[in-house]
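Note that one protein chain of the assembly has been removed; the remaining protein chains are unaltered in position.
The block that comes next holds subunit A.
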Amino acid sequence: MSALAVAGAIEAGLLFSLVALGVYLSFRVLNFPDLTVDGSFPLGAAATAVAIIHGVNPFLATVIGTFAGCCAGFVSAFLNVRFRILNLLAGILTMVALYSINLRVMGRPNISLYGENTIFTAFEGVIDLGIWTTSAILLVFAIAMKLLVDWFLGTQVGLALRASGENPAMARAQSVSNGRMTIIGMSVSNALVGLAGSLFAQSQGVADVSLGIGTIVTGLAALIIGETLLGSTKVFWATLGCLIGALLYRLFIAAALSAGFLGIQAQDLNLVTAVVVAIAVILSQARRNSRFKFWPKMRSLLMDTQPQKG
């Protein structure tokens, strides 16, 4: 694997660690299976790209992209809380609507940011690490957002948010409004995803309407890998897991692509992602549910041994 491929994988990993943090907030903390992500990621990219080609300061453009994601999360949460639409469906509705909205925002299917001012070109004068410059900047963002989420979940609102996701009845008895918490949590979650989209567009130099397909699955893959490695009970480790999970996942994909492992090509990425997530979920369930003995079954299948007779 070339250094360039490694750098690319690390960039993608760091970008998706932001998605993983968002998915952690919705899926895990709030217990809200949010599919808005597939729409809010390209929305962040689209909003930022349009702002940048209109000459807006790239930092402000990044804020705009983040805020756009935040609004998308708000809409899904509002549909769920105010109109009692099933959370899964609320996310899907927003996601579908966002496809059209993203086309409207951009005015065309994609926008190239080649040669435009982005936050990466702004930093290039300050730090120059060759092909690692983008990774370094993204690393700062990823760590900053991890720490921000850690801090947020430790505040009074953050505690209420965690309680609301885990035990709504108890949260209510402690004067927590579960609806309000869903709205706050979903907005923050999708703001992170919008930020990821915004940084994606700026680092890759393009915003595309089809960018979002599979974002949620990649985010989940990163989250689950992180949980498996670092555990999921303490916030600090869970958020660190998002970072490490996303990095490992993208590096693994890059390695598989470059080695021609099983003939995997770039277009197979979403299939591979889905399969990895499915296997990870099955394994984590197998570990929790002792009646479902996955390994003994697998072992007997693989080794083709008959159960010994006593």
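Going forward, a residue touches a chain if its C-beta (ideal position, glycine included) is under 8 Å from a C-beta of that chain, and two chains touch if they have at least 3 such contacts; residues count from 1.
Throughout what follows, contacts and distances are computed from a predicted model.
Participant: Just by its UniProt name, which of "Stage V sporulation protein AD", "Cation:proton antiporter", "ATP-binding cassette domain-containing protein" or "2-oxoglutarate dehydrogenase" is the chain not shown in this complex?
Facilitator: In UniProt, the chain that is not shown appears as "ATP-binding cassette domain-containing protein".
Participant: Of the residues A:155, A:270 or A:285, which one touches the chain left out of the display?
Facilitator: Answering carefully, the residue with contact to the hidden chain is A:155.
Participant: Given the contact definition stated above, which residue among A:4, A:126, A:169 or A:262 touches the chain not shown here?
Facilitator: A:169
Participant: In the complete complex, the non-displayed chain touches which residues of subunit A?
Facilitator: Looking at subunit A, the ones touching the missing chain are residues 151-152, 154-160, 162-163, 166-167, 169-178, 233.
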